[in-house]
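Missing here: one protein chain of the complex. Every other protein chain is in place.
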Amino acid sequence: MAPMDLTDTEAEAAFRAEARAWLTANKPREPLPSGNTAAGFAVNRDWERRLFDGGWAVVSWPKEYGGRDASLFEWLIFEEEYYAAGLPQRVAQNGIFLLAPTVFEFGTQEQRDRVLPRMAAVEDVWAQGWSEPNAGSDLAGIASRAVRDDERGGWRLSGQKTWTSRGAFCSHLFGLFRTDPDADRHRGMTYFLVPLDAGGVTVRPVDVLDGDAAFAEVFLDDVFVPDDDVLGEVNRGWEVAMATTGSERGLSLRSPGRFTAEAERLVRLYRSRGDHGDGTLRDAVVQAWMDAEAYRLNTLQTVTRLSDGARIGPESSLNKVFWSEMDIALHEAGLRLLGDEGERADTGWMKGFLFSLAGPIYAGTNEIQRNVIAERVLGLPRK
Amino acid sequence: MAPMDLTDTEAEAAFRAEARAWLTANKPREPLPSGNTAAGFAVNRDWERRLFDGGWAVVSWPKEYGGRDASLFEWLIFEEEYYAAGLPQRVAQNGIFLLAPTVFEFGTQEQRDRVLPRMAAVEDVWAQGWSEPNAGSDLAGIASRAVRDDERGGWRLSGQKTWTSRGAFCSHLFGLFRTDPDADRHRGMTYFLVPLDAGGVTVRPVDVLDGDAAFAEVFLDDVFVPDDDVLGEVNRGWEVAMATTGSERGLSLRSPGRFTAEAERLVRLYRSRGDHGDGTLRDAVVQAWMDAEAYRLNTLQTVTRLSDGARIGPESSLNKVFWSEMDIALHEAGLRLLGDEGERADTGWMKGFLFSLAGPIYAGTNEIQRNVIAERVLGLPRK
Amino acid sequence: MRFAFTDDQLTFRDTVRDFLAAECPPSLVRSEATTRGDAWRALWGKLAEMGVVGLTAPESRGGLGMGPLDLVLLLEETGRAAMPGPIVETTAVALPLLGDGDWAARAATSDAIVSVGLDGSPFTPFGGDADALLLVWGDDVLLVERDAFRAQPVDSVDGLRRLASIDWDPASSARIAGSDALADARARGAVATAAQLCGVAAQLIDITVEYAKERRQFGVPIGTFQAVKHHCANAMLKLEYARPVVYRAAYSIEHGDPSRAVHASMAKAYASDAGEVAARVALQVHGAIGYTAEHDMQLWMKRVWALSRAWGDAAWHREQVARAVLDPS
Partner (left out) sequence: MRFAFTDDQLTFRDTVRDFLAAECPPSLVRSEATTRGDAWRALWGKLAEMGVVGLTAPESRGGLGMGPLDLVLLLEETGRAAMPGPIVETTAVALPLLGDGDWAARAATSDAIVSVGLDGSPFTPFGGDADALLLVWGDDVLLVERDAFRAQPVDSVDGLRRLASIDWDPASSARIAGSDALADARARGAVATAAQLCGVAAQLIDITVEYAKERRQFGVPIGTFQAVKHHCANAMLKLEYARPVVYRAAYSIEHGDPSRAVHASMAKAYASDAGEVAARVALQVHGAIGYTAEHDMQLWMKRVWALSRAWGDAAWHREQVARAVLDPS
């Protein structure tokens, strides 16, 4: 094994320089709007298409699917440069970070060829269909069902998905449906890929705290989905889905670049506004800055392990708790620095604060994550 | 109802002046040693005897038992003056604050006459015998048993009590023993009064964090206790005992005077040491000072309610969580103010810190208390 | 020594609670919070008829001649109901400054809206709705009538705040009080806001406990999970220790206690913290549904985020206490 080296290799440094140069030359002049409105979604989608055209949409994917076969470290570097350039989270993220790894692992060759290039090119934008009205923390409480249609060679899906991020603007949904109603709670589910323009699908936008329609409810009424759109084995959807929850909680959805960029913004705000003589605020700012850095270092450890062939395990729950609570604390510090303007609805810090509040809830509440840490990392008994 | 009045009445002011004058004239010249060693216990007992001789041992008790029929407000005033004079918690406390209210409520006239005056005069010093090796948070897990002895007119007690505060130095024990082994967990227990010099009793001192023998294990091997020493009804010991746990958690064991006096000490330490430019330390000090004051105010509300005829309910669990966590935070701030001397074993702040750490554990852990708040104050379902 | 409210005070509290339960439903709160509507004015008029708006005005000017201790429980109820209307600004702060002048009579009877911009913030609640504002110039408080100021709306995260930034002309304004009265006004504003925050927190806890009893996951109500229980218990702990601190501060102002400013700072520090904890717990226990704009809970949560900062946030008030308690005088 090579010794520890926390600097870029020559290849990494070259990759970083290339990414930075491209982003500098190509990024939009004005800050991008929120992707949680119809108009904002379209603007972001255009930008992400440009990213694809430049070859930067999915750097870690194989070249044949639109990537550049970048290493995980290079992916981290790209993310750092991306957020340092002031760019926002991507509307394509749930597809490329959650669905795509599952398609690479469980999909057929035909599915990969059909799904991935269009996803990379933002021609299809994917929404996650996990939660239901009675399946939140208790994801295995999913009640939406799929009934076999042998005649047409597929399944008929019915039920309701909810809290679907940007569901009103996405073109496709990936989600779990119950295919064997007699099986145990964690069995008898199947992972389906569903076009949202299919007959029988109704999408209702749901506004969130900041007033944008960031959520949607998706109603499915006897929606036909062909066998080709079953991902992995029938009745093994739980195992297939769990492969993406590790990504969602841990590494990919929350790359450190976003937080280190936010932390730098916080430091700049501190320097321009001062701490009003409030030593606890100074301390909160430096803690937030350090936490972003600690998250980066922890991720570097994880990526090194993954590069050595390990798989991400229940320790991803540690990451989920850490980044989500850090993100809130960071934005709270920002609002405090704003002083009397801290209650304004229209600042980036308030928008960011409201967004951060969702962190401890989605992708498995932090209460569930702490259970996972206790039971699966530390080995405490479930019951 | 009279309007709110947060000042002493004339009678209260006179009472306060009298208490202060007596304490100033009579308190020991040197700070009292810890009561958790044999020698220290004796010194404290002598002082508490003097307190009794002065008529200040049990101010709220009836005159006939050594008190002065003081109101609850006067009791609070006495406690304020007592701790403000730099005096420590009393070795007699578990008797006068936990057992005595139970004797007043459930005891026979004969028991009151026999037990209370000797307790007030520190001739008998009582230890609490609740916990057992397998009955900590789960107090109903008590396994010590009492078997009927009709011939001698009493009971034979066997079992083990543990974490008994100052048990090695006390003369008597009050505790629960199982008298009906076939009853439900919370039934079939009886409340006994046990002299620790009775045949069959073995007491083993147990050292705690600061090295003093603050705990004891009490082994009972076929110890005879006459019927006269059953407090309340046979097999109703749980209900009888619960009457004192409210006191233990809430009001009496942790009168605000102790914390306001400690908070003033912390402020003096801050003034002499400064905060080393550490704004979070300054904030911690002022929070501790305010918390002691908030606890005093909360207690004044409670005492007003009690004076109006209410009984203390599950809200005592709020008090227990608050004072125990405040006490730790206050002493942590003190240790931080000490700077490099903060790790010294021989400071009052370290002693106080170690003592404070027991707070979230005894009298029902804070985890249990938070369950009680959720279930019995807020009405969340038990299961 | 007696730390309790009188039966009269409790009865008035219950009357206001019942009134708001009937007249200020969540649907009204929602429409006012999201549209900058005018429905609050009718409510304000009824509240004036009950004597609540003019509670602190002299009887000669149509008020009840009462003080902060009579008002504090009513303010808590306005927080519980997330009531729109400048009750803190008018009743708690402006009327004691206006004395027995004509503006006192007009404000007490809801004939005129009088708001205040005294807490050092550049934004004034109800600034665009007021017929007169009390504003600071140097160490003085000036009364500025409608034609001497212009109001530019500013969006707070809490639409009920109806903030505006004010452009005004001190030359055409009248001095009504000096620095001592200003200090007292700030204490009154802090304590009144603290009382509202206690009510907001209480309502958030109630909503959350009810949800935790009903919402089922893993086959049981989520309120059976110890983590949910402890979240709710922590919120209740903060609230129950904030309340007496707030009541004491109201008492100290009522009686001119020399430490009233420190007591007011304690009140605002505790209530701001209690509100923040209640809001966080409410959202976390509700989960995604609490994150939607459709759920009423968010209206109260946003109230916390605004009010916890108004008249000084918790850290600022702790520092005021620190200066009084820790620093050599």
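Labels for the chains are A, B and C, by order of writing; each one numbers its residues from 1.
The rule is short, and it goes like this: contacts are C-beta pairs under 8 Å (C-beta built on N, C-alpha and C of every residue); 3 or more make two chains touch, one makes a residue touch a chain.
Keep in mind it's a predicted model, so treat the numbers as computed, not measured.
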| item | value |
| --- | --- |
| Of C:80, C:106, C:188 or C:230, the one touching the omitted chain in the full complex | C:230 |
| From A:29, A:63, A:311 or A:382, residue that would touch the chain that is not displayed | A:382 |
| Missing-chain contacts mapped onto subunit B | 131, 134, 136-138, 141, 162-163, 206-209, 211, 215, 276-278, 280-281, 336, 340, 342-346, 350, 354, 357-358, 360-362, 365-367, 370 |
| For subunit C, the residues touching the chain missing from this view | 225-227, 230 |
| Residues of subunit A (touch criterion as defined above) contacting the omitted chain | 1-9, 12, 73, 76, 267, 270-271, 282-283, 285-287, 289-291, 293-295, 297-298, 300-301, 303-305, 308, 315, 318, 321-322, 367, 369-371, 373-375, 377-383 |
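Here is the rule we go by: only the chains that are shown with their structure count from here on.
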| item | value |
| --- | --- |
| Touching two or more other chains - residue numbers and ranges from subunit B | 282-283 |
| For subunit C, residues contacting two or more additional chains | 228, 315, 319 |
